[in-house]
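Only one protein chain is missing from this complex, and each of the others stays in its spot.
Just so it is clear, A and B label the chains in written order, and each chain counts residues from 1 on its own.
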Amino acid sequence: MEINVELLLGIKVRDVDGKNVGRIEELRVERDEKSCLVEAYLIGASALIERLSAWTLVRPITRFLNSRDLYSVYRVPWRDMDLSDPRHPRLRIAKRDLRHAK
Amino acid sequence: MDLVRDVLDKQLIDREGGPMGRADGLVMHYGEKSQPRITHIEMGGATLSARLHPVFERVWRRFARMWGPGRVEPVRIPWSRVKTIGRDIKLDVAAAESGALAWELWIARHIIERIPGSGRHERHRGD
Partner (left out) sequence: MRLKRFLQITLGIVTSVGGFLEIGSITTAVQAGAVFGYQLLWAILLGTICLIFLVEMSGRLSAVSKHTIVDATRDRFGFPFFAIILVGMVLVSFLVLVAEIGGIALSLQILTGIGFPWWAIPVSVGVWLLIWKGTFSLIENGVCILGLVTISFVVAAIKLHPDWSSVATGFLTTVPHANKTRYGFIAVSILGASISPYLMYFYSSGAIEEKWDESYLPINRVIATIGMSFGGVLSMCVLVVAALALRPRGLDGGKFEQGALMMTTALPKWGFYLFAASMLIACLGAALEISLAIAYFFAQGFGWNWSENHEPAKDARFCFVYTIIILLAAVPLLLAFDPIRITIVSMALTSAALPLAIIPFLFLMNDPQYLGKHRNGWIANTVVAVIILMSFVLAVISIPLEIAGG
């Protein structure tokens, strides 16, 4: 299946139990000579920031906060993300099993 | 490397060092079991307008069917053509061949070059 990455940004992600996790903020990739493989998805962790990020004007600013480690993001390995319905991404694991990104 | 921070929206530079637009979108191929791959950089009005709202994309497509070079679908550059990623993204393509300059050439030919003093002869001298 094919999807445009930029359309995934800001979309709400739920975990395997249906609980709200956050919004997709970033994709971490591994690049080599020929290809570019997606390693992990970064999901915004703070509920407040998450709510603010719904606003187009705010989301890019929260991107800045992220890079300053002012709020944390969950790091979801590609195996744990189910994109069969790209508009409603689901995790294959529970929220409590998520790791924070460095 | 992070896609949004390091690749998306960055300026694209062609083989000769000239600008050829920006990385308006990124195409990802994925499957049930396979690791998702970024296969193309996408550029164009359709890609950009879709990022704002589907309504904008519909309007753009209708507009692009009536006016301009007649190209409605976005331009896709295979990821294998990416040379370096820094502040800008350097690609191993010639801008003129990639389709990235379709609008630029169309506006040049149909509007700008019809106005005296546009340097039209300068441009063709290099062809």
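Simple rule for what comes next: contacts are C-beta pairs under 8 Å (C-beta built on N, C-alpha and C of every residue); 3 or more make two chains touch, one makes a residue touch a chain.
Keep in mind that this is a model prediction, so the values were computed, not measured.
Across B:18, B:54 or B:70, the single residue that touches the chain missing here is B:18. Considering the full assembly, B:48 is the residue among B:48, B:77 or B:91 that touches the omitted chain. Where chain B meets the missing chain, the touching residues are 4, 8-12, 18-22, 24, 48, 51-52, 87, 103-105, 107-108, 111-113, 115, 117-120, 122-123.
Operating definition for what follows: only the chains that are shown with their structure count from here on.
Centroids built from CA atoms put chain B at 26 Å from chain A. By the touch criterion given at the top, residues 1-7, 9, 25-31, 34-38, 42, 63, 67, 78, 83-84 of chain A touch chain B in their complex. On chain B, the positions that touch chain A within their shared complex are 1-5, 8, 24-32, 35-39, 42, 47, 50-51, 79-80, 82, 85.
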